[in-house]
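The structure is given below, and queries will be raised subsequently.
Partial view: only certain chains, each at its native spot in the assembly.
Read from first to last, the chains carry the letters A, B and C; within each, the first residue is number 1.
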Amino acid sequence: MLDFRNDYAQVGHPKVIQALVDHGKKIYPGYGTDQACQEAKEKIWKALGLERPIYFLPGGTIANALAMTFQLRPYEGVVTPKTGHIVDHEAGSMEALGCKLLYLEEEDGKISPEALEVFLSKKRGVAQVLPRVVYISNTTELGTVYSKEDLEKIYRICKNHGVYLFLDGARLGSALAAEKSQLSFKDLPDLCDFFTIGGTKNGALFGEALVFNREDLAHNFDRYMKQRGVLTAKSFLLGLQFSALFTGDLYMENARWANARARDLSQGLVDLRLSLAYPPESNQIFVLYPKEKIADLEKLASFEEDGERDGQAILRFVTAYHTREEDVEDLLKAIKDLGC
Amino acid sequence: MLDFRNDYAQVGHPKVIQALVDHGKKIYPGYGTDQACQEAKEKIWKALGLERPIYFLPGGTIANALAMTFQLRPYEGVVTPKTGHIVDHEAGSMEALGCKLLYLEEEDGKISPEALEVFLSKKRGVAQVLPRVVYISNTTELGTVYSKEDLEKIYRICKNHGVYLFLDGARLGSALAAEKSQLSFKDLPDLCDFFTIGGTKNGALFGEALVFNREDLAHNFDRYMKQRGVLTAKSFLLGLQFSALFTGDLYMENARWANARARDLSQGLVDLRLSLAYPPESNQIFVLYPKEKIADLEKLASFEEDGERDGQAILRFVTAYHTREEDVEDLLKAIKDLGC
Amino acid sequence: MLDFRNDYAQVGHPKVIQALVDHGKKIYPGYGTDQACQEAKEKIWKALGLERPIYFLPGGTIANALAMTFQLRPYEGVVTPKTGHIVDHEAGSMEALGCKLLYLEEEDGKISPEALEVFLSKKRGVAQVLPRVVYISNTTELGTVYSKEDLEKIYRICKNHGVYLFLDGARLGSALAAEKSQLSFKDLPDLCDFFTIGGTKNGALFGEALVFNREDLAHNFDRYMKQRGVLTAKSFLLGLQFSALFTGDLYMENARWANARARDLSQGLVDLRLSLAYPPESNQIFVLYPKEKIADLEKLASFEEDGERDGQAILRFVTAYHTREEDVEDLLKAIKDLGC
């Protein structure tokens, strides 16, 4: 079975697993106070070019939810594109923490600076929730990518209106590795108020690094993590993993590989005269596909259906650090053989 | 440095780590639907002697908080001994989910059936929170152990009053391995409504198995986990670990070893004419110790201070599956050398 | 100044105030256990034609929020038309209680049975909030009215899908008094699972009666009210008011009067060749009006602006039990004099 379902289907990159093996007999203190977390932070600081508060959380949903709600007064909410991951893929995690989501129109998963400006400029009465954080993800849910210039425009608007910009980097590696983005780690401190560096979808067993570009947003955040059950006893496990990912260029190598396989795939799909649903900019490729052939394709490959357009299904194929070149070739061959 | 600080100081038992290595290249579906979780459940079912809904959660605080609050109407609360882990060691995790804790007097960390009967029999008006779940842990925060007979009495009272009994098994292995408890896995389905089997403190990298003895308490629990950010993408990691712990007798072997080392230690402390603060029944030993010698002892060993009594400090020493016999000997020697 | 801003601008109907005066020296027990509440319930039961659990709450926002969230498991949400009062007029009250709102397209403030059927038929995964309650209001935020036939269709769909239907009756009197609705109090127990009878906007000083058509939805609701601070000490004040409103036909008289004045107004506006923004079916009239004349009109009358269409502002005029016939005439004259 060819696996294109998602980018979190294997235990983790061999080098990450090996780090756990190598340090298996050491003694670490608990709750994030250990040397492994410290070492991981230092490596990330080097990548960013400066020191900022960093917290390691076990997963993306809780990293998003806690990072953003921590910044809110009770009457404040979060602006999000309608296709944002927090809208319909996190089981109401934001609302469960008391936060109203304020929906913004978007295009191919991305919000436009113009629409954001209009939205933030509206007058709001006492019966209306005030926008306080703007949520975007890079890459987006639809595999598209914000460029450095996009982010500069959006962040400027946020700052003008006194709201925070949060960048969900569950697939940040893929965004940085995307040609279109013209982004590097060193740009991120200037482009948003806080962001995550996703590990789970880029080679870690689990874990996201949450970076606050402003110290004041982070004060006592570990207490909130503990309260919400994600300041784990063995936090050093997260430290060991991120340390491995930021040793050499592993984090970006993984992402570049995944993107390269996705590029092969999208090019192949176009060559087969299939239509892509969204611009193929990262490691997620969405393609229009005849509904009647899905059952046959599912016998050969795993993937997700994600809506429909013009009478055809939209299929999502995801590549990862472990996707082989021949996997892509085999998938393209399978699609070709089924006729399209 | 001799490590007696806690039982979650190392990555995990070598066999558990090896399981992750061995399955590092397999493809798994996400969110708890994988074959590894299924296999782990089957092994636990075998230990329990029957099939019950099981969920794997990444940590103990969130397992406690979600398992119990899932059973509550808004006006209902949780009865807990005053020294319960949920009272002052989880950063208000229960209250953060809207739950009032109702405190019950206890002795050496354990509630008595008599006090519980009185408490549950009180009349409560519209302005008072109703008890709905009784929380106990086995072993307790003070290292003491509920016996099978204790649990039978407590559970009978709970059932008579129509409240649920939850057993926090963060250190369940140690409780089952304790001579005093006369308990085995097969007893647990008859002794409470739901309970956890702690992995983190007994050889896993992370993770607790939550077992519902009643199907109706578990309905859609995975949705609640997702909402609260702990239905992890790579749930199969938890399946792999629990599968390893329940292969052969590893889970109980780990616990028995830890208890044996604690027994050696408590016997040695008594031989040194030190007074134990609570009965030495599991892998946590609490001893009265002169405050003025703590600084010197800390140069040789790590441990926690946990209150004081009669002018002396109470020190906690914890053993684990990886505590060596010579570690205990060395600790006892260090204490002896410091004079006591 | 002509007042058309809202229907809660005066203390209350003289007969309601008089009831408070008349019973000013009696002694009542607290927290809803009094004879005044009992009497009010009996009068409402008579109007409904049967006995159902009724709770009196001080305001509409809290009545909506508590009534609906009381029915939810943590992973369940509320379906609402996008213009629902709970969406953007209650400061995030639903989300503050942990509830995600699931938006449904609507027309003139009303949801269609067809759209509801499609929405409830969707398959939802573990990461998606499940619909549990459908929220509608009658009259709607846009002054339109659901007819008996509308409600029958909607409720049938809800029952087929196992979700509850809640009807926000903040302006229920106006809906029942509307020609279009063909509804009476006696119909309501068969048309939804629970609903409110609004007092605040129809002659009470404050207060809404919440009626549960099903006993099981109401169990211990008073405890939830107490917890959320709205089981008031002097609940008998609500009993006295609703008793007054349901003495004779006062509740419906108030509503019919308000509707009649709105009808006069909407007819007059049409005669002046102004366009109505929505069908004029109740005591709220929305009219397109030139933006440049608003400032002058505001010198003579109070009203609200509520969006815009085709380059014109949408003005909302609301009538009440105390709106005089000459008030409407004067408003029409003022508009005419300003030229339109």
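Following the convention adopted for this analysis, a residue touches a chain if its C-beta (ideal position, glycine included) is under 8 Å from a C-beta of that chain, and two chains touch if they have at least 3 such contacts.
What you see is a predicted model, and the numbers here were worked out from it, not measured in a lab.
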Give the total number of copies in the whole complex, keeping in mind that only 3 of the identical chains are shown in place. 4
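Here is the rule we go by: only the chains that are shown with their structure count from here on.
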Chain occupying the most central position, where position means C-alpha average: A
Between subunit B and subunit C, what's the gap in Å when you average each chain's C-alpha atoms? 51
On subunit A, where are the residues touching two or more other chains? 90-92, 96
In the complex, go through subunit A and note every residue touching subunit B. 1, 3, 5-6, 8-12, 14, 17, 20-21, 23-30, 58-63, 65-66, 90-93, 96, 200-201, 205-206, 223, 226-234, 236-237, 240, 302, 322
Given the complex with subunit C, which residues does subunit B contribute to the contact? 31, 70, 73-75, 126-127, 129-130, 220, 222-224, 226-227, 231
Any idea which subunit C residues touch subunit A in the complex? 74-75, 77, 88-92, 95-101, 126-129
